[in-house]
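Of the protein chains in this complex, all but one are displayed in their positions.
Our next item is chain A:
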Amino acid sequence: MRYRLLAAGAAAVLLLAACSDGGREEEPDASGGSAKQPTGYTIAFVTHETPGDTFWDKVRAGAEQAATDTGVELKYSNDPDAGKQATLIQQAVDSKVQGIATTLVTPDALAGSVKAATGAGIPVVGLNAGIDQYKSLGALMYFGSDETLAGESIGERIAAAGGKHPICVIHQQGSVSLEARCAGVKSKVAGTENLQVNGADDAAVTTALQAKLAQDKTIDYIVTLGAPIALDAIQAKEQAASQAKLVSFDLNKEMAQAVKDGKVEFAVDQQPYAQGYMAVTSLYLYIKNGNDLGGGGPVLTGPSFVDSSNIDKILPFTEKNTR
């Protein structure tokens, strides 16, 4: 009797397990092409990534692809804590790498380590954050987006569309770059208001936004600063029956689909994949060929607008985790 039950159970599981739609699509291995001959260069790549963020995942993917394409050995490390990030840079100097790419999110804390690198004759490239400070720290080049500029360009579009009262959703308390984005929006639309949410909990983000939309019915735009937060905002809007329009920073697969479906008006992409890719490639070119991209000035990777006009072209790239 017991065996019969077991058999029935197993059969039921097998039946349920019989192929179902909507899962992974089987595809031939499409990972980034063949590796070049190793050049013997080792490049350290140090970021302030908080583990588990889709944005940083793309920066890293870009850096790794560039390393594969140029035949460079990449040493990736990260720590959101400024002191620990400085130690990671120092470690790269100590292990005598040929080049260092690093985010300069906390310039004062990192200045000492960056100086140690340039002092040891190791070229340093800044990326993602530190656009105003990279030169004084001694970094050769910079690849990233100007957060204030990006915020302003969003604000301009909102103002042009007649928006008066946007809320700007900050999902990480005390982040300088997120504050800069919201300040950029506010400089173009005076009625902009910030809202602080707990980005590590989707339910908390959704209810906080829903509460805000209920509290103030005059909100006409929601500006989110990351793709997962935008997806939560879609839910919050539905719950609050709000007519506010949604715009956002960053992209991922689901977010690109939401732009295509018209649930998100537009997304501003600072092209993280390009930040990682260019930082590594530029170091490679500098070591090999003495090139300095941007001629000392920052090379901007954004803001790049993604909306109904170009989403069809970009959507496939988000599926490959490169946009």
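General observations
As a working rule, contacts are C-beta pairs under 8 Å (C-beta built on N, C-alpha and C of every residue); 3 or more make two chains touch, one makes a residue touch a chain; residues count from 1.
Quick note on the criterion: contacts and distances are computed from a predicted model.
Per the UniProt record, the absent chain's protein name among "DNA modification/repair radical SAM protein", "Cobyrinic acid ac-diamide synthase", "Xylose transport system permease protein XylH" or "HprK-related kinase A" is "Xylose transport system permease protein XylH". Of the listed residues A:Glu156, A:Asp202 or A:Asp292, the one in contact with the hidden chain in the full complex is A:Asp202. Of the options A:Ala44, A:Val97 or A:Ile170, the residue whose C-beta touches the omitted chain is A:Ile170. Among A:Asp81, A:Asp94 or A:Asp216, only A:Asp216 touches the chain that is left out of the view.
The residue from A:Lys75, A:Lys135, A:His165 or A:Lys253 that touches the chain not shown here is A:Lys253. By the touch criterion stated above, the residues of chain A touching the omitted chain are 13, 16-24, 50-54, 56-57, 170, 173, 194-196, 198, 200-204, 207-208, 210-212, 214-216, 228, 231-232, 235, 239, 241, 252-254, 257, 321.
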